[in-house]
Each structure stands twice: as C-alpha cells, then as structure tokens.
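Only a single protein chain was left out; the remaining protein chains are all shown in position.
Our next item is chain A:
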C-alpha cells in the first residue's frame, strides 16, 4: 500500500511539472485555434487543409525527414562499429566530437553550411545551394551522433560468440552480417531511426536557412502563422498534425525500445571491442572518416576560419573582443553571457536529472498486469513529446497560461532553466532507463529475501547501480541546456542573455566585427559542449545503451 503510494508520488511530481510547464500551455494555445466567438469551430481546420500549400508542406516535411533518417542510418551504422567495437587512441575524443553538432545553435550551422555551398564557397561548383541534398546533409550533421551512440552501445554489448560460431560453420562475412549481426542490431537501428525521424521532422532553424524560401516544413509554417500572421487557427491545425506525426514516431520508437531491452538480456558483461585493424576495418574507417571529416569538421572548420578572419588577414581579434562590454557592439560581454549560460544550465541540469531519475525509476518497473505495462509505456512516451512540439507553440502558450498569480512567471528568469529542463528531460530518461532495465530482478529479490524493506531495496540496488549512469545523463542534460536556443530565445531577458542568444544577436548585426565575434562565440560554445561531453563520455556505464 505504502509502496504503491510512493511510486504514484514519484510519477506525479514529474507529471505535474510537465503538465504545468508543457501540456497546459500547449493545449491552451491549440484550443484557442478552435474557439470562434466563444463557440467551437472547425473552420480553421477546414481552411488549412483546403490550401494546397499545407499538403505540400506536410509532404516536404515527411520527405525530408525520411531522407535524413535513411542517410543518418546509412552512415551511422559503420560509425557505430568503428567507435564502439574497435579500440584506437583518441576514440573518446571522436565520440565527444560527433556529439557537438547536436548542441550547436542552428543559425550558426546554417551560416557555416551556406558559406560552403554558395557559388564563391569551397564547394560552390557542386550546385548544392538550396538543394534537397544540402538539407539532408545538415540533418545528418545534427543526427549522426544519435545513430552512432544508440547502435554503437548495443553493438558493444553484443555477444560475439554467435557470429563467431556462424563463421566457424563456414558462413561468409556478408552472410554473418546479414543473418546474425543485423537482426541483433535491428531493434537499436529502428529505435534510433524513429528518434532521428522525430528530430528531422521537427527541425526548424537549419531547414529554414538551408532550404531556401521554397522549403516550408510544418515547424516553419507554425512559426510563420503564429508569430507573423497571428493565425492561431491555422497554427493550431498544423500543431495537431505535428503531434500526430510525433506520437506515431514515439509509439514506434517505444515499441522497438522494449524489444531492445529484451534483446539485451542475452548480452554478457565482457567488453568485446578489439584493437583497430586496417585489413578488417578499412571500409568503416573510410566511411566514418568521410562523414566526420567532410560533414562534421568541414563546417566547424569554416566557423573557426571565419572567427579568425580580420580586416587585415587572420588573428585572434574577435576572441579578444569577446571580453569587452560597452567598447564593442554589445552592452553585456560574451563572457558574462557564458556565465549566465552556465548558471541556467546548472539549474536546468539539476531539474532534468532529478525529474528524469524519477521518471526512469517509475518506467523501469515491471508490472505484472498488461494494463500496468501499457500505462508505463504511455508515461515513457509522454516525456518524449516536448522533443517534437514547436518552441513557438510552447512560448506563446506560456504567455496565455502562466499569466496570473500564483504563477505569473512570464518575466521570471526561472522559466529559462525550466524550459531547458523540459527539453533535456527526455534525453536524461533515455540514458538512465536502459541502466535500470538491465538490472537483474533477482538482485532485488535477493535483497528482499535478506530482509531489506522496499525503500532499502531501492536505495541499495536501483539507486546504487543507476548512479553510474548519472554522469552521462548529467553531461547530456548540461550540454543540451548550454546549446538550447528555441525555447530560451522566447524567455531570455535582454539584460541576461545566454551564449546562444548572444550568438544570435551578434550574427544579426552588420560589419566584420559583429560577424567575427558571433563566430568566435559559437566556437567557444562548441568547445564548451565538447569538453562537457568528453567528461561525460569517461563516465559512461556499460548499460547506458540507448545513448
């Protein structure tokens, strides 16, 4: 009885948080779109779906997300092998590096990619500017890490003896891959693909910059209808379409993750990575080198080059200018903004990790009844929803819900870490959940037999083991909060900007000085995220397979 109450409470706290700071604002704003002079109206819906543009936008969104997902998987699986099944010097560095794009502000990535492909850029001859291929490339840039980490972590835990047995029985390497390895990896690949599809379908900034004016997606259309035309009906209708797409992704992803958790039980504890060998690893090495070098480092190098470009050649001028306030084009120095970022990210991380731990603990239970299992599945999916809902919708929702005492928080700085925590929460859950699911139930039973009460079992088994995943979860939450821009830009106060907000402001000003400082600040941000991820990487537990 007391135990059930305890678990209900553990689920209620994060649910209340998500309810107040996500579901309520979003639902209220969407509901406004259906109210017409006090009555319910479907007119907005009809108008939106009668417009040919709407269908084109939905089509573009799905096509671009599908292509981005397929390309990410195609290059991510070889990367997973190289970074998780072979051992070489500096592997941790490459692993940290591939995560950096995930947290870079999209406006900066847009400028970097565009600079490469304009007719005077290094890749100008290829005619990529404004092409579908460029959008797909940028989606791979952002989501490569998702596939590499998800698939790689399962691969690392995969028992190699089955494949070895097949090889001994005379199967060719291709046949072993096709009949043994691929089926074993399939749940991880499919689960990563569902997540990447979700990210691609809701990609906003980078698609807007790179796609050119023709590539409207659902997300960019919601932004346009809400913040430019104040067409709440149209925005509400599209928000619902987006929710349907997101929910479908989550159901698929959830289903596959459950399969992955079962598959995992067959893995042994031993590490199976072998030293890197050219004869065996050259294909995966070449693919990965091409992706990391060409797709990840090339745009980052472009940023670096532009951050060093001065009126008279190259130099560190823009980095030195980052410290100036008043003298330069900004009233707050970039270092002060960085300090703001660190402060809000710390608070957001504490929130996300505490709430994420509660969610993971609840969702990792194994109820005996099917309805109980279904309830947990729904709970798990609910906490992923914020990843797929437009920041504009949440931001406008805040304004019309959190607007009277005791919750008039619209001008409160506290909303920034709260919004960032909501974005980071799903990632924290994804890191911690596999660790908890991998705990052998016999361990808990043994503790019970030895006379431990339920709380004691929780403390000495679950919490003791999950603490190994907390380092990685904290790192992810921190890096995500540091780089978060969409929700933050809605809430950040002009006198206390975060680093990504500062980059956005600087890049919106003319002149070499502002542009150079924007690039320099972006490089500082990327470096900070790489360091955080590098540290988190060293604290990775074996069980954290999803990320």
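In this text, a contact is a pair of C-beta atoms (placed from the backbone, for glycine too) under 8 Å apart; a residue touches a chain by one contact, two chains touch by 3 or more; residues count from 1.
One rule holds for everything that comes next: contacts and distances are computed from a predicted model.
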Absent chain [UniProt protein name; select from "(R)-2-hydroxyacyl-CoA dehydratase YjiM", "Thiamine ABC transporter substrate-binding protein", "Fumarate hydratase subunit alpha" or "Putative DNA modification/repair radical SAM protein"]: "Thiamine ABC transporter substrate-binding protein"
Contact with the hidden chain (one of A:17, A:45, A:155 or A:319): A:17
Contact residue for the chain not shown (choose from A:64, A:226 or A:474): A:226
Candidate in contact with the missing chain, chosen from A:6, A:127, A:294 or A:508: A:508
In chain A, positions touching the absent partner: 13, 16-17, 19-21, 107, 110-111, 114-115, 118-120, 124, 208-209, 211-214, 220, 223-224, 226-231, 306, 309, 311, 325-326, 330-332, 343, 346-347, 351, 395-396, 399-400, 403-414, 417-418, 489-495, 501, 504-505, 507-516
